[in-house]
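A single protein chain has been removed from this complex, and every other one stays in its place.
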Amino acid sequence: MTSAALEAATDIGETRRRADPVLVGLWIALVLVALIWIAPFVFMIFTSLKTNEAVMATGAFHPPPEFAWQNYSAAWERGRFDTTFWNSAIIAAVKVPLGLIVSAMGAYALARMQIPWGKAMLVVVLFGTMIPFQVMLAPLFTLVNGFGLIDTYPGVILPYIAFGVPYQVFILHSFFKNVPKELSEAALIDGASHFTIFRRIFLPISIPALAALFILDFVATWNEFAMALVLLQNQNMWTLPLGLMAFQGQFSNDYGQLNAAIVMTVLPATIVYLMFQRYFVSGLTSGAVKE
Amino acid sequence: MINTRRIIRIASAALLWSSATIGLATAQEITVWTLNFSNQQANEAMNKIASEFEAANPGTKVTIVTRGTDDHKTALRVAAGSDKGPDIYFSWAGLGLGGEYVKAGLSLPLDKYYTEYKWADGLVPSAVSFADLYPGGKHGVPYTFKGEALYYSKAAFEKAGITEEPKTYEELLAAAEKLKAAGIPAIAFGGKVNWHVMRLMDVILESKCGVEKHDQLMKMELKWSEEACATESFAEMDKWAKNYILTPFMGIDNNQAFNLFVAGRAAMMLEGDWLVGTLTSNNANLDDYSIFPFPTGTDRLYGFAEYYYVSTKSQHPDIAAKFLDYYLSTEVQQANLGQFSTTSVNKNVKYENLPEISEKWLKIFNDYGQVYMNGDQAFPLDVTTEYFRVINEVVSGNIPPEEAAKQLQTFIDSRAG
Partner (left out) sequence: MQLKRSLEDARFQGAVLLGPAVLIYCVFALYPLFDVVVMSFQRWNGLDPERAFAGLDNYRFIFTSDPVFWIALKNTVIWTVMCLIFPPLLGLLLALGLNQHLFGRGVLRAVYYLPVIIASIAVATMWRWMYDPFFGLFSQIMTNLGMASSIPDWLGDRTIALYSVFVAHLWHSVGFSMVLFLAGLQSVSQTLVEAARIDGAGRWGLFRHVTLPALRPTVTVVLVLSVINSLKAFDIVYGLTGGGPAQSTQMLALWAFTQAMQIFDYGRGGAISVVLLLITCAIVVPYLRWTQRQEEAAR
């Protein structure tokens, strides 16, 4: 193999040149797979720009014979996107940061403080990830109705946070546990409160994890359907996924509009991803852990 | 990073402000929960009717809330018992669906409104008959009345040399054979949506068992495993699946089957009168198709009714009834003819300039006085699920017909009741 021969021939300093063929091969493989990976998207976007006849008449990856932009405006109206976009945006903007902070605080407490029955609590929290919440819809409705919170933002946000806590606490707990004890011990001896340690040390260290969770949670909240269906009855409070029901009539056939609606739904989540993904760049936090 | 106290302040402000979005209910506001219909015109027509009603009755507000079929069922079920449900809700009239709400005491008997608005006089008898299905009074008013029959492509029949519409089940089988000989799959179904293939089972049951036994089997008064006609019907399903249904069909839904039908890949479809609207909105040429009722040999039409029920939790039942009366009135029904259904539930409506296929539907509705319902509306829900499963097993060739009847009966017997 070329790389082995090079390895034998070169010395330490030539590490970069030695890695090249492998990296190139890797790059090619990744790009090829990526093309296949993105195929359904291409299909979706093409379909969203075709009229119904064009959908039936042309092949899936055939570019639209003419751009049926009206699918988008028709979909916007039919799905009442002006209302549902706004509701989804508010709910996500409040829930995602709030939920993350709540979970991060809880994860810190469980990982770094002596909490009575802390280990048991962690298992109980993990429990929350295990039940398919679809079966909890009826009890959940009764509960939220009992609080008088049906058709309100808190009525949706609070259950969302409740169901986000388990996996977020679980992930952050594991990250926090691996922060060296010396870091926080030094600060504690100096008289810092846990709040300060949490804020000044732990949060900055876990930015990649927080960024990852932010993206994942935003997407989950943005796309959540079952709970919203049951907790939001007033059409003016509906979120985006509920608005998509307008395209799912029992005998519905309008693929062009449906795909246009899906494209419009996907856009904000994509933007959030692009905004936060740069925190995955290494170097931001290297050296902070395991010196 | 923000300090915790500020976070708490921001969060509580956000919560308080968002609580303020709880709308204030206007004095005379009613909500109608219904389906999002495939035919977009139906949805728009409903909204228009609501606005017209509001204009004619100042101080009222009618909100039509539409959802997908299963989502509507979920939302309705979860909210029905509480104070948060709708004033009027859509449901199919059969025992397994609308009947459940009536039995749970969630449907308001409308007898006094029937008298006041004289609905029994102005509505088509077979449509309004479903209001009498349940004890305790008249429940609900008809929204639409649907019939199901065999649609066929004239070209396909011609090519296969079929000159007359089959009048008996045997003639239908012979026609299917001719189609097969001509290389045309006789019929298209979407197996993924269980109720589509179930339709074939229903019509075969009617053909093989006759009126009384069919009804008794659906009411579970007779045992499926003991009635020969039940096993025979499953055997017929097996025959159709092996010879006449366009394959593969188990993985596609009814929409995909429809696409195949209009693409000319199959000769027939067992569908309802709403298909006329679907054909039109798909720009198919209506003259290429025609219909005939599935030849069961009985004088009942395969069909069902969709109803609007008034909830017992409604705060404004009088407004609700008035709105329903407006919907059922001759002017509204005439103005919206063809939007909700081929025929209107109001019998005083005049039909003009109908395409040929719609004329045929009209004749069918007039010819038949009685109806037998789709199986999934007749059975209770859990039996329906098992019914779907054994039908699918038979048409997939997985279990023999006798086995299907036995398994269904075992399930029925094991129900605690």
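A and B label the chains in the order they appear, each numbered from 1.
Rule of thumb we're sticking to: a residue touches a chain if its C-beta (ideal position, glycine included) is under 8 Å from a C-beta of that chain, and two chains touch if they have at least 3 such contacts.
As the structure is a prediction and not an experimental result, all values here were calculated from the model.
Enquirer: Which of the chains on display does the removed chain touch in the whole complex?
Expert: Those shown chains that the absent chain touches are A, B.
Enquirer: Which candidate, B:P58, B:G183 or B:G251, sits in contact with the chain we can't see?
Expert: Of the listed residues, the one touching the omitted chain is B:G251.
Enquirer: Of the listed residues A:N52, A:T83 or A:T129, which contacts the missing chain in the full complex?
Expert: Reading the full complex, the residue touching the unseen chain is A:T129.
Enquirer: From the list A:P64, A:G79 or A:P166, which touches the chain that is not on show?
Expert: A:P166
Enquirer: At which residues does chain B meet the chain that is not included here?
Expert: 4, 70, 73-74, 77-78, 80-81, 100-101, 103-104, 106, 191-194, 247-253, 256, 259-260, 265, 381-382, 385-386, 389, 392-393, 396, 398, 407, 410-411, 414, 416
Enquirer: Quickly run down the residues of chain A that touch the omitted chain.
Expert: These residues of chain A touch the chain that is not shown: 7, 12, 15, 19, 22-23, 26-27, 29-31, 34, 37-41, 43-44, 56, 59-61, 102-103, 105-106, 108-110, 113-115, 121, 123-140, 143-144, 158-159, 161-163, 165-167, 169-171, 174-175, 177-178, 188, 191, 193-195, 198, 208-209, 211-212, 215-216, 219, 223, 225, 241, 244, 255, 258, 262, 265-266, 269-270, 273-274, 277-278, 280-287, 289-291.
The rule is short, and it goes like this: only the chains that are shown with their structure count from here on.
Enquirer: Contact residues on chain A for chain B in the complex?
Expert: 52-53, 56, 78, 90, 94, 98, 101, 105, 137-138, 141-142, 145, 149-154, 157, 195, 199-200, 203-204, 229-230, 233-237, 242, 245-246, 248-254
Enquirer: What residues of chain B sit close enough to touch chain A in their complex?
Expert: 1, 3-4, 7, 11, 14-15, 18-19, 21-23, 35-40, 63, 65-69, 71, 74-75, 77-79, 82-84, 254-255, 258-259, 263, 274, 278, 281-283
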